[in-house]
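Take a look at this one; I'll ask things after.
All protein chains of the complex are present and in place, except for one that has been dropped.
By letter and in written order, the chains are A and B; residue numbering begins at 1 in each of them.
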Amino acid sequence: MAVLELDGICKSYRTHLSLRKYWILRDLGLRVEQGEIFGFIGNNGAGKTTTIKLALGLLFPDSGSVRLFGREASDPAARHKVGFLPENPYFYDYLTGEEFLDFHARLFGLPADERRRRVADLLQRVGLGNRGGRQLRHYSKGMLQRIGLAQALINDPELVILDEPMSGLDPIGRREVRDLILDLKARGRTVFFSTHILSDTEMICDRVGLLVRGRLKALGRVEDLVQAEPGVWEVTTRGIPEHALPCGQLVSRRDDRLLVRVDSQSDLHRLLAELQRHAAILLSVTPARRSLEDLLMREVARREAA
Amino acid sequence: MGRPASIWSGRRGLALLSIGALLLAALLQGRFDARAAPRDEVDPMLYLPSGKYLKVASLGFDEILADLIYLWSIQYYGNYEIEDRYRYLEHIYGQVVSELDPHYLDPYLVGSLIMNLEAGDPELALRLLDKGIGNNPDRWILAFEAGFLCYNDLGDYARAAAYFEQALRSPDVHPLVRRLYAEMHNRAGDKRTSLREWAEIYDTSSDEYVRQIAWKHVHDLKIDIDLADLNDAIALYRERFGACPRHLEALRREGLVDAIPLDPDDNEYRYDHRTGRATHQGGLVVGG
Partner (left out) sequence: MFTRIGAIALNTFREAIRNRVLYLLLIFAVCTITFAQVLSLLTVGSEEKIVKDFGLATIDVFSVLTAVLLGITLVSREIEKRTVLTLLAKPIHRAEFILGKFGGLVLTLLVNTVFMSIWLFAVLAVKQMFDPQLATAIVLLFLQFLLITAIAIFFSCVSGPILACVLTLALYVVGHLLWSLELLEARLASEGARLLCRVVYCLLPNFSNFDIKGQVVHGQAIDPAVIGFAFLYLAVYGSAVLFGACAVFQRKELQ
């Protein structure tokens, strides 16, 4: 059974004064299966947050259906096994970290000792072990993100939905979130998260969905979408003047070091031969893979051209 | 930590400037008040609309508004420097405060005092008290004040008696009012009612002092009434027979009186057939 299922979702909005409809999502459909890490990627304004809110019953679709664990998203019971962390979360300033988590635990009807245990557990897990007693208004952004994650996991959910979980975090923080997601998968949970930082996504997601201007442009496993193109190489060299390059594009230059990209084997051989002729120093030869980022760029460009 | 460029920059300097400016402003305010012309412009409070319209603005806080206006009025009317301050007396008390809070007694009482004693307009005061009585028929103090005003300032005893009677309808009325009521009838000339009332007071009072007073009044009133009756009968006799009777007994014989009354001590009244007047041996005629 699909953990999350969207089918034919259309969502628009009207500004108060005008009667024009703006489409946020058009005919969106996807399934998230049990146990996978699903990355939902796209530019800002593509509709990622809207999709997530539709999944949680915070927004209502114009048409189409949203089901969580087989139930309608608007049914509160559907969210029993779901944990959610919104983007740039705001919390109750005057609660302490512990009170905040305890409050959310109560909403699941957990008994007092169970609540205590989980709160302590989660604080440790997100790295806030000894700071649970401070009020949230004294938390840094990173700490808020962590407490937000803790809140999302308070009910030990089957499905964890995260909206831009890495935004605003430093590289260490991002690594920790990444590890947490992987850990969840290891425990058999499903993770659905949206992001526009693509490098991390490539490494941890099982499948990704690419959202461009409200439409799903690509959906599938990372390996399927991103092909290794052995034809493309990046060569770093020193000691050859720029005008002497026979082929390829100059990507960057620093002092007398040049980074050149060639997109075929034959071009590569021609370049290397030329470098040899000039007795230039070869610093590196790297195969370039088209990344998710490229994929996104291409799709966006395509959309704009249309 | 380096020195700021001048003493006036930096937090401490700014704070000092701020306090200094505040003190200056306070000083100016103080001076300005002292130099202001005496208040001969009319206080804006006097232009208050009638209470009916003020109720709209008060949003359910009618009583508080009444309190505030009343408090203001006391300060205002207590300020003897203000000339012609009585022009709006009736408006303030009769139309504003009493409309806002009809059951607030102080304004009626104090307002009527001001109207009567300060502004010298007792009829105005009575109008105000009438309004108060109309709104609070069970509060005896208002009718009492009105009655007392009629008695003390106007000398209108009949009117006073009517007010006191109104006051007597309240169950918790002060016993003094009863005595005043009785006495008013006497002053107004209706001695019989007065006697009746005093007799009732004597019968029903449990206070020894009050009974003494009542007895004294009953005593004196009976004498007055008896003497008046006797002298009336004597006059009739004289009309009929052309001369004064020799003895009072003659009056009874001729049917001009049913019986010859005795004074409250069961003594006979004196009669001098030469003057043709009946008198009391005590000589004094009370309440004449």
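Please note the rule applied: contacts are C-beta pairs under 8 Å (C-beta built on N, C-alpha and C of every residue); 3 or more make two chains touch, one makes a residue touch a chain.
All figures in this text were calculated on a predicted structure; none of them were measured in a lab.
Participant: Kindly name the visible chains that come into contact with the excluded chain.
Facilitator: Result: the unshown chain touches A, B.
Participant: Among A:Asp7, A:Asp27, A:Glu99 or A:Glu293, which residue is in touch with the absent chain?
Facilitator: Touching the chain that is not displayed is residue A:Glu99.
Participant: Using the touch definition from the top, which of B:Asp106, B:Glu165, B:Asp190 or B:Asp229 touches the missing chain?
Facilitator: Result: among the candidates, B:Asp106 touches the missing chain.
Participant: Could you please point out the subunit B residues that touch the chain left off the display?
Facilitator: Per the touch rule, subunit B residues meeting the hidden chain are 55-56, 59-64, 67, 70-71, 74-75, 101, 103-106, 109-110.
Participant: Spell out, residue by residue, where the missing chain touches subunit A.
Facilitator: Output for subunit A: 13, 53, 56-60, 76-80, 82, 84-86, 88-92, 94-95, 99, 103-104, 106-109, 148, 151-152, 161.
In the analysis below, only the chains that are shown with their structure count from here on.
Participant: With chain centres taken as the means of their Cα atoms, state the distance from subunit A to subunit B in Å.
Facilitator: Inter-chain centre distance comes to 89 Å.
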